[in-house]
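Since the structure comes first, as structure tokens, the remarks are kept for the end.
All protein chains but one are shown at their positions in the complex.
Chain nomenclature is as follows: A, B and C, assigned in order of appearance, with residue numbering initiated at 1 for each chain independently.
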Amino acid sequence: MPALSGDLVVFTIASLLAIGFALAMVVQKAPVRSVLSLVVTFFGLAIFSIQLAAPFVAVLQVFVYAGAILVLFLFVIMLLNLGQEAAEEDRRPLQKWLGLVAALALGGVLSGAALRAPTPKGMRPPAVVPLADEIPTIGRLLFSDYLLAFEALSFLLLVAAVGALLLSKRRFE
Amino acid sequence: MSPTLSAALEGAGKIAFVWGVVLAAMLPNLIWMERRVAGLIQDRPGPNRVGPFGLLQAFADVLKMFMKEDVVPLYADRVLHTLAPFILLVPSLTTFAVIPFGSKVPLFGREIPLVIADVNIGILYVFALASVGVYGLVLAGWASNNKFALMGGIRSSAQVISYELSMGLAAIATLMAAGSLRLVRVVEYQAGGTFLGFLPRWNCLTQPLGCVIFIVAAFAETNRVPFDLPEAEAELVAGYHTEYSGFRFGAFFMAEYLNLVASSMMMATLYFGGWSLPFLPSSGLLGGLLSIAVFFAKTMFFVFLFMWVRWTLPRFRFDQLMDLGWKALLPLSLLNLLWTGALILLKVI
Amino acid sequence: MNRLWLIPLLPLAGFVLNGLVALLAASARAEAELGKDQPKARLPYAQRLFHGVVGVGSVGLAAVLAFAALVPWTLESLGHAEGIGPVVQHVYTWMAAGDYTIDVAFRLDALSAVMLSFVTFVGTLIHVYSVGYMQEEEGYGRYFAFLNLFMFAMLMLVLADNLPLLFVGWEGVGLCSYLLIGYYYDKDFAVAAGKKAFIANRVGDVGMVLGIFGIFALFGTADFSFVDLAKRAALAPGAHVSVYAVCLLLFLGAIGKSAQVPLYVWLPDAMAGPTPVSALIHAATMVTAGVYLVARCSAVFVLAPDALTLVAWIGAGTAIFAASIGLAQNDIKKVLAYSTVSQLGYMFLACGVGAFSAGIFHVFTHAFFKACLFLGSGSVIMSMHHEQDMRKMGGLAARIPQTFITMLAATLAIAGVFPLAGFFSKDLILGSVAASGHWFLYAVGLFTAGLTAFYMFRLVSMTFFSAPRGDPHALEHAHESPPTMTIPLWVLAFFSVVAGFLGVPAALGGSDRIGRFLEASVAHPEIGEMSHGLEIGLMLLSLGVAVTGLVWAWRWYGRAAGAPEAVSPQAATFYERSGLLGRLVANKWNVDEGIERLILSPFRRIGTFLWRGFDALVIDGIANASAFLVELAGDLMRFFATGRVRNYALAFSLGVFVFVLYVWVR
Partner (left out) sequence: MTGTLPGVAPMAVPPAAYLVVGTLLFAIGLAGALLKRNALSIFLSIELMMNAVNLLFLTYARMRGDMAGQMIVFFVIAIAAAEASVGLAIFVALFRARRTVDVDKIALLKW
């Protein structure tokens, strides 16, 4: 979709949502709630992608991540019935605090680096391809420049499917 | 009148129209219709007391539902328990946004395309929403903290994931034919030509296999008989909405019918030429209105199909469901892809 | 006839067949005789028949093919004034490096024609002989397999069109020689002899390989086209090695293979193998490969006269040295072995003075009479029930007349009695030595001729004439060998009589055919002229020397009736008087002992030091130390291996943090 007017407002809301629910995801004890928080975060990210002129990716994100992967998570969580797992206190303070420190430090450094990073060739002028042709362009790229990666990926998916099947298959019976 | 404002007005108008038709006109009558059809099939009158032919039965039911007490189990996860029905409801309400319900009507001196939002990723949007919808069921099942409900949730999640695949693969074939993800384009494509010279180029004719797969998968996605395992009364009391009552239950009820309508519309759009009908003018004011009529007629037919099936077929067992999804539909949908590709390469369509 | 490659291929096939059958049969037999230990018995007739037919058949067929190939070529070549070009047949490309390729290619020219003729011919005869000689052996199949393999390798050597391929054959014959010397692998001396031969040859082969590289560096190619290049003295641009060095290296290889001083020590020990093997490999064919190599590269040698002179000196030295040892040997085969060494010396002497064709000619004739002698000795040994000590023989002439006559003929031939084969070839050599003006070398050669006549006739006398010694019982049962053995003897004897007529010198009204024939492929530098008169004079002189030797031997041993300890009183007294010299001669100049003391034992001491001192302490020390360090590190590290993923992840992310920080700050 073309960038909405009031981009900034949308961005602010979306980012608040995303970050807030990401934090919630971490804080939550019950896995199911974490999953749900993550879903919201993903929606925020989807909005970002739309703003960044990648609607296809946005929908893909909702479709694949929110729609499939996280549902799979939910399915597994419910299957193993992890909801009621007693959330006892973390008996490793060092790990805890160091972890926090590491996360914050890395986040700080990365964002700093990202900000400092020279903007690649500055902003391009509004490009030539009309938005409607985004998907055909992606398709063409997939089957030209990225063909090898694409094929490899398809093979990877096949292997993953087989592997998952074998792993979760009970022996005997 | 500034273009943005008029655009906004136009959008609002379409939304109002679609929701009006679906919620106000269709939904209540569907409830009534289902029970009448049941009666018809089971050779009994069905509701016929409230109002003429019992037409007002639905309103009575809704009223009753809203009167009832809204119970939340003690050990349930309150937030999610409250949220679940609406998580289910929202996507099913927003699905209609991209479905073209008519060709075009000239109004106030401008051609108004009869679709709320003609986005270039239309069908993906529909699938995305459909896949999000499942959260409602799953959460309902989990939040109730009730083993039957949980079972229902697990089942629905597994079921939806499994059938999304074959559904999507089947739909992709239609996109291949139309060469676009935009549903408007898909319909125009079907309306635009002939198949083998004399047949309308509807996808149900060019790729019958895909059509069947899509319909079956749609049944599973909407948890309708014969795939209504998440709420299989015989095994799970009432499945995911066991612990729901009052208007929340109503919400589930409503969402189910909304999904019913939505998927019927999708069938009509993807495989049965949407609003188009051979030898029928689709341009001009009259044509536009006719096209709308045609579209909803087709939709109603599929709704009836849903009900018909529901009251005639027995329910699957869960492993049978999975086998069907993974071992039958998935390979067949791949086959259908091949078939369609061949047709396209051979310039047959 | 463009099927040269079939000639080596047939024996190879024979080797495969014989080898497989022998293996299977042996294993089956071991299966059957498991537990009960019966003495080694002869194989079942059927199997021996098979091995005999395959072994002889393959080589015989190869011989037929060979002659079918070389006879027409030879005749045509003789037809033309100075021969015709060689026939070169490429089979396939063996190695390719850049634009330079080494093909498996076979070459038929004068030189290889001569070699091919007697290799296949004598080879076939010896195969036939073996059928009879080896029939009692249990390793019959193995023997024939190896013999065929040897023929294959030898033919590769002879027919190869480039040095690398020649080297393949070279090593192949070396291997077979090792295998066949060690044929009686359950006898220590045989095994030791095999090893000795192998190692001595390795020493030479080092030179050989380097020589090949040198040739390549000199001419930019290793196939025999370099011969023509050498003839035109056309060295490749930027040839970094000196011709002199290359020649010496190649000659080192020749020394090793052809048992010249100082690497001759292996050949006498090689007599541990079966007698036909000694005849084929260590007299007729393999040991002459060195001469062949020198002749092949003659054009190159000609470019380095000094090296050629060295060849001559070493040849002459070997000749007289080995002959002197031969005087006092009592083992019949040992005598022949030293005689072979000495004759090879002659050949190198010829090459050394530039008379390559003379050398090859002697190779040719020598193949016949020496093979005949060895086979004869084999027949003798068999009739004496594997008795090899001549002091226990005597008076066998009547018992085994056929062996006696043939051996006598061969003896006269090697002694150089007119008009037998040896006379012509040896006198061609002596004549060219004289012509080249090396009068000292000529004297040595002449004296050696006398010695040769002496020890050869000594052998005959002690074996066939003189009073029977050893136990009369054995003498009673001494019997003539079966025809499979005697027929080859007769054939070889015949050729040792007539083979010389191929090269009747001009002085005797002949026209040195073989010499002119070979000129096409070997160098023939100007080595001075001699008047026919002088030439004839020299011939008479050498003939006289030879006769003297014969007579002397007859006087000392002919009618000797002494006990086995001192067969001939005269000889005994002579050695008494001659003092040191005599003792040295009797003890083979103590060469083996000398080598042991000067080379081997120091090496052993160094090796022991390196083992006990260096390897055990330093090397192992290093290894153990590093192992210890690793273990230490592991002990420290394992405290970080908590097994908890989160710890790892934490460490990982901290590391990333530091890295990013570095990248950012930098």
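Methods note: a residue touches a chain if its C-beta (ideal position, glycine included) is under 8 Å from a C-beta of that chain, and two chains touch if they have at least 3 such contacts.
For clarity, every value in this text was computed on a predicted model and none was experimentally measured.
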Visible chains that the absent chain touches, using the contact criterion stated earlier: A, C
Missing-partner contacts on chain A, residue numbers: 2-3, 7-8, 11, 15, 18-19, 22-23, 25-26, 31, 34-35, 38, 41-42, 45, 48-49, 51-54, 56-57, 60-61, 64-65, 68-70, 72-73, 76-77, 79-80, 82, 85, 90, 92, 95-96, 98-100, 102-104, 106-108, 110-111, 114-115, 119-121, 123-134, 137-138, 140-142, 144-146, 149, 153, 156-157, 159-161, 163-165, 167-168, 170
Contacts of chain C with the absent chain, listed as residue ranges: 638, 641-646, 649-650, 653
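Simple rule for what comes next: only the chains that are shown with their structure count from here on.
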Chain whose mean Cα position lies farthest from chain B: C
Where chain A and chain C are represented by their mean Cα positions, the distance between them in whole Å: 81
Rounded Å distance, chain A centre to chain B centre (Cα mean): 28
Residues of chain A engaged with two or more neighbouring chains: none
Junction residues of chain B, two or more chains touched: none
Chain A-facing residues of chain C, complex: 644, 646-647, 650, 653-654, 656-657, 660-661, 663-664
Residues of chain A touching chain B in the complex: 1, 30, 32-33, 36, 39, 55-56, 59-60, 62-63, 66-68, 71-72, 74-75, 78-79, 81, 83, 131-132, 134-135
In the complex with chain A, residue positions of chain B that touch it: 77, 80, 119-121, 124-125, 127-128, 130-132, 134-135, 138-139, 141-142, 150, 153-154, 157-158, 160-161, 164, 181
